[in-house]
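The complex is shown incomplete by one protein chain, all other protein chains being positioned as in the whole.
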Amino acid sequence: MTAMTPTGPAESLHEVTLTVNGVPRSASVPARRLLSDFLRHDLGLTGTHVGCEHGVCGACTVLVDGETIRSCLQFAVMHDGAEVTTVEGCARGDGELSAVQRAFGECHGLQCGFCTPGFVTTVTAYLDQHPDPSEAEAREAITGNLCRCTGYQNIVASVLRAAQLRREEREEAPG
Amino acid sequence: MKPSGFAYHRPGTVADAVALLGEHGPEAKVLAGGQSLVPLLNMRLAAPAHLVDVNRIDELDVVRVASVDAGQVVRVGAAARHSRVEHDPLVHAALPLLRQALVLVAHPTIRHRGTTVGSLAHADPAGEMPAVLALLGGSVTVRSQHGQREIRAADFVTGPMTTSVRADELVTEASFPVPPGRTGSAWVEVARRAGDYAVCGVGVLIAVDDDDRIRQARAALVSMGPVPVVVDLTDAVGAAPFDQADWAAAARLVTARVEPDDDIHATAAYRRQLAGVLTARAGRGAVDHAATRAEARARR
Amino acid sequence: MTTRTVGEPIARREDPRLLTGQGRFLDDIGSAGLAAAFVRSPHAHARIVDIDVTDALAVDGLVAIYTHDDLPGRVGETLPVLIPHEALTHGRTACPLAKNEVNHVGEAIVMVVATDRYLAEDACERIRVDYELLPPVVGIEAARDGDLLVHDDVPGNVSAHLVQETGDARAAIDTAPRVLDLDLEIERSASTPLEGRGVHARWDGDDHSLRVYTSTQASTSVRAALAAKLELPLDRVEVIAPDVGGGFGVKIVHPWPEEVLVAWAAIMLGQEVKWTEDRREHFVSAAHERGQLQHVRVGYDDDGHLLGLDVTIWHDNGAYTPYGIIVPIITTTQLLGPYKPGAYRAEFHSLYTNTVAVTPYRGAGRPQGCFAMERTMDAIAADLGLDRAVVRERNFIGPDEMPYDHGLTFQDGRPLIYDSGDYPATLAKVKKLIGWDAFEAIRDEARAAGRRVGIGLGCYVEGTGVGPYEGGFVKVETDGTVVVATGLTTQGQGHQTVFAQVVADELGVALDDVVVTTGDTRRFGYAVGTFASRAAVMSGNAVALAARKVRQKALRIAGEALEADPRDLEIVDGVVQVKGVPGATIPLRTVAVLSNPLRYAFDAESQRATQFAAPADPDRPPVADDDEPGLEGTDYYSPPRSTFANGMHAAIVETDPETAEISILRYCVVHDCGTLINPRIVQGQIHGGVAQGVGGALYEKLVYDDAGQLLNASFMDFLMPYASEIPVIETDHLQTPSPLNPLGIKGAGEAGVIPVSAVLASAIEDAESSQGIRISRMPISPSELYHLRAEATNEEGDS
Partner (left out) sequence: MKVTGSAVLHASREQVWQALTDPAVLVRTIPGCLRLEATAPDAYAMTVTAGVGTIKGVYAGDVRLHDQHAPGSFVLSASGAGAPGTVSCDVAVTLSEDGDAATQVAYSADAVVGGMIGGVGQRMLAGVAKKTAGEFFAAVDDVLAGREAVPAAASTTAASTTGRDAGVVYTAPPPALPRGALLTGEFTRGVLVGAAIALAGAVVGGWAAGRQRR
């Protein structure tokens, strides 16, 4: 068969507005648009990756109202009005890499970089709650995200290093 | 792997939600955390014409310890996340079994979004929550346009991923009764990877007399068949002082009782072995738990 | 002298981009384009009776539906057998869209193009395919029986049969004082990178050129394959590997059906078309590896010296052989590891089954071979009551015997000659690292406490840096930037860092001035690909040679400008200077300007290069006959044969007497891959390899039922380890430089994965020694260990 003209009924659209990394962003999408696809394809924030679309790999992890969720297991329309933080929003306000991002670089906590955004968001949220994890706790914190490249050892090291960098930042912070 | 289209509804009240379910019946599915439903939708194993999103029904977003004639009960609304139940200090003080089981439910990121009532209603044979409800003899409250009813745990899960909730009904709340008196509990599992559904999971709850004798002991098992298996261990462990309870006998009883299936991860024979081993381990864990709770009470 | 960076644990230069979500992976590209999805066979073996697309036509946003009958000329024809071999007498490949018959679950039958992926899948769901079911051939035994055939014209389901022999192994075994027979099995697994496959194609109708982005390990060859399939001139086709989210072998196969179809559809439709593989598609339509049955017959003396080794392999190559028989060839040659086998005979049968095609996955047949050899060493040690390390050491090739010729032919068609290595030193290091000699006491102590702990050891030699060649291009821009390009691709190995290190050192410039491009046919057209632990060896040396060319030219031009003998010049931090003469300097960027005589000046620097600016010999042409403009150079590295890295792993495990759960208490690796360019990156490669090895030993297998249905086609049931399943990995290195290449490098990419199943099988057996179990199949699960114990107990009862 060769190309043919589209027919059939179009889906009804929903206007969805999210505050993504501090910036209000809107798009009209069908109800079935996954949050992961909404961020990547409708808002052009391709830092959030999709590795399995059944909630096991964690590559699509983003923060909604401060808590980690699997964006491939949510519909964008469910979160209309929510505050979303993606890996693009994990860098510091001044555009510098965050402590977590710097730690992954220092410790070689990434190789191909595909699962990395999910780890960065997960570890960022974890350290907000647990600023001083033990090595065992650091390992537990990243269990739930799959990485095929690193064997996790350097990611565990990155979590510990990030916690240290954050402590240093707090000490340096004025007042 | 993208879901089929559906009509999306976001009611603000339970009344509106059950009206929608009444209108669309089996064509509608309730969407709460989505941690089980959305994978099925993405794989197109389910394609409901309507999704009723209950996440913004405030009256369902409740977790509380309530006093009733029989004593205390932990009530969890249909919009309450696992992580909220897991971390609620009052719930943990009243019913530690909930946290003991919840920490074994997948990973924290899943628990941030997944709901306790949702995993009850999903009725996965490996799900911890239906087994916890069964172990405690709890119940769920369901509402439809025609009114409200209670479903006892024993009548709730009728098969793998199947419950006695009708398509026009919404499970609004689960009630986990707090066992009276001195109790101890433990939940142990063997899973292939941390956070995976258990190859075998066992929860044990014991009630202890003031003279440190086990008054009652019950076990609940997951992945041991299509529905949660509850076994009364009281006679098997004997009315001995709780630190001398015969958990080997309890293990033998459970091993004889369960009828697990093979799957690609484990044979039925291996599962049966685990059922016994983990029952004994959970039993001893429950005893330790009862002891530590007693000490804690003594210190206060 | 500029501070050397080679050998330093330099932080990766690609990381800031990847850490801030600025990477560009395949699905990040061209989201404005059309989306493709596929109807794939739900049956393992069936004839296609009818395809009814009527219901799909009503789908909103549908653009096109294509079946095999719609594909013209070469587009619809069978895909190439990439690596022909005389032993591959019955190579078979699929058509991009199934013609009359499907041979595995997941084979593509219909391509749908729509305005987005959701709608494309809507249309796929509405397409009805009627099948006439054919009996499936699943599992090596079924294929070996040959009663049922996968391909009617392939008798016995045998795609290839090959025997290699040195000496008369069978005679040597028959006359040996002691003989053992082992039947072994390794189950199926797969690369499963976190990013699946994907391809995006854009046709420029004005320029009549095609640009294809694809998540591949071999962009130059994809380019050639697409030009051939689409009957386009090669120079009208560009192929670019963007950031690639892991490969591990599966992405070396090409052209995939989807690569051909998406590119063709983009031309047909005159619009951008993209296909992004989803996770289920990856499990059922990409490629798998590992599955083998093995029979080992070994003859040895009372001291454990090998006298003869006779190995027969039955290799499951799945439904098709697009990548030839590389995997079983590697298994039967690399099996020998660091040992002298005495007389050696290796025979393999590569067999078709109605399952996903089998192509290399990290290790590429080596883990299976290592498993066979190391299980054999353990069996000999057990038979003789000798220490497992002692038996191995007695059979090592000595450092004084290097280079060592096995008298076999390796996967590159070259003789299997080990170039260097000090195996006794590696063994001594790993024994020390794990505390081998002190372990017996630990085991007994644990046993007294009711615990079961055991120790295991595994050795391997890995042929790396396989040819034929790679090339490098180095150019100094007039702003001082050093542009480097090589054709092979990158899937996380840090090439933008390590190749920059090599060039910075060779040229004498700062690392930050060097920019590396890989896998882009617009930048470098001649390449092979990234696989077989070859990138650092091949392209590392190629860019080094190219940089040396550029350095020579820079010194010559600078010598003229400084009126100095080039031999008296050095380059430090991007500045050419006369040794010991302060002030007599010229920056490389200026040398770059001078290297390109200009007629027109467009900035201050370029004025210095115009014909009237520079004092020039009027009798000489501005560009000499033997010269060319620009400060750049291209060179190639082509080795005579592979260079052989080696390593040894040791592990301590504990098994639960009741639940049979297996936990790794310690895991130690000693590895020798010659000169290290970047120790941090090499260590990362080892960690990742070991993790995949642990997955393959304890968690990951692909389970087919008798009907050819893959029962665990998801991350729910294909148990890729989380951090919770991977132990801390303790590493140490030797550096025995390769004599075969200028930098002395050996490959490191696959090392970590190779011996893990052998090591853990050995350790679990040791922990269970009181039970007397024998492990002959990996991976092993707690359930399987439980049943091994039961069988051992029963046998005891019987005897």
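What to note about this one:
Letters A, B and C mark the chains as written, and numbering starts fresh at 1 in each.
Here, a residue touches a chain if its C-beta (ideal position, glycine included) is under 8 Å from a C-beta of that chain, and two chains touch if they have at least 3 such contacts.
Computed from a predicted model, the values in this text were never measured in an experiment.
For the options B:Leu20, B:Val73, B:Val105 or B:Leu253, the residue in contact with the chain missing from this view is B:Val105. Touching the missing chain, out of C:Ala713, C:Ile729, C:Ala758 or C:Leu788, is residue C:Ala713. Touching the chain that is not shown, out of B:Leu136, B:Leu170 or B:Val254: B:Leu170 (per the contact rule at the top). In the complete complex, the hidden chain is touched by one of B:Ala19, B:Val65, B:Ala249 or B:Ile264, namely B:Ile264.
The residue from B:Ser119, B:Ser185 or B:Thr279 that touches the chain not shown here is B:Ser119.
Although one chain is not displayed, its contacts with chain C can still be listed: residues 42-43, 105, 125, 133, 280, 283-284, 703, 705, 707, 709-717. Take chain B: the residues that touch the chain left off the picture are 25-26, 29-40, 43-48, 78, 82, 105-107, 110-111, 114-127, 129, 158-171, 195-197, 225-226, 261-264.
Just so we're on the same page, only the chains that are shown with their structure count from here on.
Looking at which of A-B and A-C shares more C-beta pairs in contact, the answer is the pair A-C. A straight line joining the Cα centres of chain B and chain C is 45 Å long. One finds 29 Å separating the Cα centroids of chain A and chain C. Residue numbers of chain A whose C-beta contacts span two or more other chains: 11, 30, 32, 53-54, 143-144.
Residue positions 1-5, 43, 194-195 of chain B each touch two or more of the other chains. Residue ranges of chain B in contact with chain A, taken from their complex: 1-8, 10, 31, 34-35, 38-39, 41-43, 51, 53, 55, 83, 106-110, 112-113, 194-195. Those residues of chain A that touch chain B in the shared complex are 11-12, 14, 30-32, 34, 37, 53-55, 58, 61, 67-70, 72-75, 77-78, 122, 143-144.
By the touch rule above, chain C contacts chain A in their complex via residues 11-12, 14-25, 27-28, 31, 53, 57-67, 70, 115-116, 118, 191-195, 243-246, 248, 268-269, 278-279, 491-494, 680-681, 683-684, 687-692, 714-716, 720, 722-724, 726, 728-729, 752.
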